[in-house]
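All protein chains but one are shown at their positions in the complex.
For subunit A:
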């Protein structure tokens, strides 16, 4: 206490003003970032009328499970959920299977073609064929309206490849490699038995990036898939949240049956849908955030 006082006394007025400004700004930033997310959660379980008239602000009021009952009764959401789970699992598995070995090969300094190969990969980050040639290619490959379109074309994300390569290059001690080769290990054996077990961090990082990318993928479904049964969660969400498509229970969107009464119930369903679709990522967030961040750090090491 005493030291804190003396420290305070020694500070100039400018520094004290700075500290106050800092504290207030940080509090404001925290509020702006987290409150909308928090509000969605409490609004999804509060009485829709209280929410619509602005009487719910910090705690849930007049608990109502109407929104969630509607959501659980709606088959579209669960079909979308199932599809997204499948696409995400298959997609992420293929991503890792393709990206990790390639990243390892490109991380070997003695492998001379790696410079040309990196150019080959990196160029695609800045130049692309565009939507129509891609669309026609998928048509020729029979990928249109095919569930594989969610998995196969996105097998390699060049940014993730670069992160993984940087990790292998900078974080695996060269001595281990030399020792293993003296013991007669070849590249395959070294990769499988030594590099992979030592790389839990990078596998988690890019695995998560890929997972989130698949989970949030809206574009693929919009452009390349017609059949509704194959559509992922994000397309179903679009229909409910943005196109205001009616629910089976009758609580429809804006232009529907009945004025503001129906609107507030539709809004509660929307809050609930946001929670249900985003919960997996938000729930994992506290455990995973250090991995997310690590990816940026590794990626920023200039390779």
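Note that a contact is a pair of C-beta atoms (placed from the backbone, for glycine too) under 8 Å apart; a residue touches a chain by one contact, two chains touch by 3 or more; residues count from 1.
Operating definition for what follows: contacts and distances are computed from a predicted model.
As stated in its UniProt record, the chain not included in the shown complex is "Sugar ABC transporter permease", which appears among "Acyclic terpene utilisation N-terminal domain-containing protein", "Isoquinoline 1-oxidoreductase, beta subunit", "Sugar ABC transporter permease" or "Glucose-1-phosphate adenylyltransferase". Considering the full assembly, A:289 is the residue among A:65, A:142 or A:289 that touches the omitted chain. Taking the complete complex into account, A:216 is the one of A:79, A:216 or A:245 that touches the chain left out.
Although one chain is hidden here, its contacts on subunit A can still be listed: residues 12, 14-15, 18, 22, 25-26, 29-30, 32-34, 36-37, 39-40, 51-54, 97-99, 101-102, 104-106, 108-112, 117, 120-121, 124, 126-137, 140, 152-153, 155-156, 158, 161, 174, 177-178, 181-182, 184, 186-188, 191, 212, 215-216, 218-219, 222-223, 234, 237-238, 241-242, 260, 263-264, 267, 270-271, 273-274, 277-278, 281-282, 285, 289, 292-293, 296-297, 300.
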